[in-house]
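With one protein chain held back, the other chains of the complex are shown just where they sit.
Naming follows writing order (A, B and C), and every chain is counted from residue 1.
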């Protein structure tokens, strides 16, 4: 399997992503793991909530994987994104790329997370002690 | 703990590397995993053997971690390397970097594996059906 | 037209879904103007994109009655 896309309300698992990304022709795997930070611009974050436009989000994630497989010399790409409510330290996103050589793995993984943050219809709300805010929504 | 360096004759574990790399201030982790490929330039590889100059290899790995912590805005770096005999699909190296932001995590992880391959006194012998060769030793 | 509304835009509109009349000029641009005049707070968002049938749309794209339009405030996944 060359690509594996998943939107999940359950905790993401690195080993599951690796299982898709690994293969005997790989010499290199690059894995990006996003985690919920305990602060944004100095304000303590208590939890996050992710919502998504599910059908379109999956389509956009598929597009990113397809583009990565064309643009870079990689063998596999896995993109898993979590939705729902996450606590500090939990994992909203894992991207795992397998390739014969490492530079393609790094480049494709970075391309995938950069593009995901620009195009995939998923929205993050941060909860602080004194309020909540949709990230990046307002100037 | 900011850096964690390990040379091991036992299988490397991604979760162990993540445990060192992760922290509540991290928003991003980049993990590089080297794996034993089943072929080099079209020749089927059966297994690999890694030997090292242990005391110096650890010093050089420490230097890479220290440099990465200075050069990039990262919070943690873990470099684990395996030695001994490895089969196809096994993991010779894992580098895990934790950072507040992803681009520093990617840059530091790539710097660390690139530098490791240039400076750390570890040598890889590839075993083919009809012989064996020290990688990169001869023109 | 069925209109889906997400994130900060949903909080402004107060609903996840609307039935919205096809504008007399059925372009995405015209729909944007209509929805923003009905919910002026939408103009205060950093950006506002639209999708038609799960694909990002341009201002000049033409809408049909059976389309599903989505109002997409700045995304922040990852």
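FYI, a residue touches a chain if its C-beta (ideal position, glycine included) is under 8 Å from a C-beta of that chain, and two chains touch if they have at least 3 such contacts.
Source: prediction; values computed, not measured.
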{"item": "Hidden partner chain, residues of subunit B it touches", "value": "34, 50-53, 55-57, 59, 81, 92-93, 113, 116-125, 134-139"}
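Operating definition for what follows: only the chains that are shown with their structure count from here on.
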{"item": "Separation of mean Cα positions, subunit C and subunit B [Å, integer]", "value": "48"}
{"item": "Separation of mean Cα positions, subunit C and subunit A [Å, integer]", "value": "25"}
{"item": "Two or more partner chains touched - positions in subunit C", "value": "none"}
{"item": "Multi-partner residues of subunit A (at least 2 other chains)", "value": "34, 113"}
